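My questions will all concern the structure given below.
One protein chain omitted, others in place.
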Amino acid sequence: MKYQSQAVAKPYFIAALALFVGQIVFGLIAGLQYLYGTFLFPELPFDVAHMSHTNLLIVWLLMAFMGAAYFIVPEEAQTELYSPKLALLTFWVFLTAGALTIAAYLFVPYAHLAAITGNAVLPTMGRGYLEQPLPTKIGIVLVALSLLFNVTMTLIKGRKTSINLILVGSLWGLALLFLPAFYFPQDTVKASFGWWWIVHGWVEGDWELILGALLGFILIKMTGVDREIVEKWIYIIVAMTLVSGIVGIGHHYYYTGAPSYWIWLGSIFSALEPLPFMLLIAFSFKMLLARRREHPNKAAMLWAMGTPIMAFLGAGLWGFMITLAPAQYYMHGTNFTAAHGHLAFFGAYAMVSLAIISYAMPLLRGRVANSAAAQRWEMAGFWIMVLSMIGIALALTGAGIVTVVLQRAAADPMPFMQVQDKERVFFWLRELAGVGFFVGLLVYLRSFFISGEYEYAGEMKRALAT
Amino acid sequence: MNAEASAIRAQPLPGDFAIWIFIFAELTVFGVLFAAYAFARSAHLELFNAAQLGLNRVYGYVNTLLLVTSSYFVARASLSIKAGRSTACGHWLVGALGLGGCFLVVKLAEFHQDFAQGITLSANLFDMFYLSLTFFHFMHVVMGMAILAVVARKAYAGRYSAADHTGVETGGSYWHMVDLVWIILFALVYVIH
Amino acid sequence: MKSPAVLPFKPCTVSWAVLLALTTISFELGAGASGRMLMAAVLALTLIKGQLVVSHFMGLRRVRLEWRIAMAAYLAAVGGVIALAYSIT
Partner (left out) sequence: MQQVFTKAMARNIFLGGAVFFLAIYLALTYDTWQRIPIRDHADQMTPAVLRGKYLLDTNDCIGCHTINGEGAYFAPELGNVYKRRGPDFIKAWIQSQPTGVPGRRQMPNFHFTPDQLNDLVAYLQWLSNIDTNNWPPNIQG
């Protein structure tokens, strides 16, 4: 850690991991409710478990992104953070708001929550990922403004590297793209069309820039490759993301009431969306091969190299599977989408968050890298989580195939619930893989409780110090 | 082949490599669009044949001549700067910009006529492809002209020389790509039926 | 580096004249005929025009072989796919 104020990243990272645990717990509950519908009913209906699962995902990723910003921006700008106190205050506001919102989901019926939070005045509730009541949404905006103010002021007074410009720029984009959450047209088709500005705009646009910036930062730090080379390739990769991804939003508009031309435009542009992920893999491994030092934090390197591969699998490959209009005609609104969502969210955004946490946490705790024993636990956690998530995706894909065969494409289509009964084996496999994932997460977390520093020859220590 | 000739043939791509990544990406997008058009036409042959007759092919012909000539001017601008003649380079580029502007005017006149005839993105599949392709290309012409304008300004300001003229070739390569795409588009949408 | 002055005009000037001529031929062909022969003729002319732009305007005739192959392959692929689609109708 080069600047004292980078330390504010630590609570963000810790909270992110705690919320991550919460996300998985709700995921396991929801997964079990697929098999035993009466499990925890009526205390915790599926929709509450489901929205807790997805909202915690968003909140922990945002926590991790914010922590990453507070860690990276000062280091890249070569100056202290503009206001560490504001960053810390923002942390507590965000954590409290997040916890209160989840508590409200759990203990207040949703319609009642809407009634007491002014949803009738400005309706915003009842859309996927955006279920938060109005006060929470306003809180998110305030937290974002605080973050933007802090990192932008830091950027202005310091060195303006490309990594920092992309990172801060994409944080601005993240905040701006959230604003349509306050616009909920009464026309359902328009509402769906605009909902994707936020959801697609984040996960298939803006967040890919954040991913690029985080990965670029980690690679510069860990491989010692010339910054110029890393930064220009990151620019090219994020450029390709936007070239394919902006009009590629059309793959959400085929069957939701939008005009038919999106079938063609969406298919053509979104078919190219895997390209930036391929470039990202090629680039990352090129940097790895061109590395000028052996960084002792092997675990962080594993996360950093795993991210582009899993992002390509989840976002690129599984995304491509459902993106062309003729295929999506049958796959739209099935567990194919869930399989893609799980693998892409984890492979791209959870993994890049864990990569930056893996790189930064030892530094925040006063060492270059954790002990070899701790890293072994962390890497074991990596493999268990990655393989389990692939298991979840395969199981959900299996369920999706059954739906397509029996319900969507059949000459004599079966009703929804009958088909669901035929998919029980896949829902079991998904739940088992989910348990596996949870075990992997615990193994990963265990690594944080193994003290000690990485042991390496004094020679190398001196080399790293310079 | 003698040594000199093989050295000539071993030059790097003209201009900045970054623009070439972009050019290949754009060519891929247009390539997929062309393929989609071709296969959509196969599936809806009668519709395409009927709708294609509604186009005024002269617009496409004139625009091809304009764009090809504009592209030629840019090639001459590149030759001029290689000979160290900045002002001539600027003049050729302004000429290219003028022709690009003419292209836009002709295309806008055509669009105006199209809209008066009730052609929209949702009217039928041919109209959808025709409008998407030409509008997408139209935007590329606008973008290419913005790039050429910057390059022309810098040329007049003497920022390029016989030794350092990457900028001219970068902007020029993009403009030739816009020309290349139109040549295919013209044949596909206006001529072949 | 000067290329030997075989032609009284610059190569790109010759290409330009050829491009204008081929465009006019394509246009005239399209006015009269239709069908597969037209498709084959116009497509061939178009690919020649494309290659002229690539070689003499973009200046790719001077670059390393792999880039020339890439561009030629692009034109061939686009032309091939169009020809395929038009011949299956």
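The first chain written gets the first letter, and so on, giving A, B and C; residue counts start at 1 in each chain.
The rule is simple: contacts are C-beta pairs under 8 Å (C-beta built on N, C-alpha and C of every residue); 3 or more make two chains touch, one makes a residue touch a chain.
Note that the structure is predicted; figures quoted are calculated from it, not measured.
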Result, missing-chain neighbours among shown chains, is A, B
Per the whole complex, from A:Phe149, A:Phe182 or A:Tyr329 the residue touching the absent chain is A:Tyr329
Would you mind spotting which of A:Leu28, A:Ala175, A:Ala239 or A:Met321 touches the chain that isn't drawn? A:Ala239
Even though one chain is hidden, which residues of chain B still touch it in the full complex? 11-13, 15-19, 21-22, 120-122, 135-136, 139, 143, 166, 170
Touch list for chain A against the chain that is not drawn: 33-34, 36-38, 41-42, 45-48, 50-51, 110-111, 114-115, 119, 123, 125-128, 131, 162, 184, 186-190, 192-193, 195, 228, 231-233, 235-236, 238-239, 242-243, 246-247, 249, 253-263, 265, 329-330, 332-335, 337-338, 407-410, 413-417, 420
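Assume only the chains that are shown with their structure count from here on.
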Name the two chains that are joined by the greatest number of C-beta pairs in contact. B-C
When centres are defined as mean Cα positions, the distance from chain B to chain C in whole Å is 14
When the C-alpha atoms of chain A and chain B are each averaged to a single point, how far apart are the two points in Å? 39
How many angstrom between the C-alpha centroids of chain C and chain A? 47
Where in chain B do residues touch two or more other chains at once? none
Spell out, as numbers or ranges, the residues of chain A touching 2 or more other chains. none
If you look only at chain C, which of its residues touch chain B in the complex? 1, 3, 10, 12-13, 15-16, 19-20, 23-24, 26-27, 29-31, 34, 38-39, 42-43, 45-46, 49-50, 53-54, 56-65, 67, 70, 74, 77-78, 81-82, 84-86, 88-89
Quick check on the complex: what are the chain B residues that touch chain A? 18, 21-22, 25-26, 28-29, 32-33, 36, 40, 121-122, 128-129, 132
Along chain B, where are the residues that touch chain C in the complex? 4, 8-14, 24, 27, 31, 34-35, 38-39, 41-42, 45, 57, 61, 64-65, 68-69, 71-72, 74-76, 78-79, 169, 172-173, 176-177, 179-180, 183-184, 186-188, 190-193
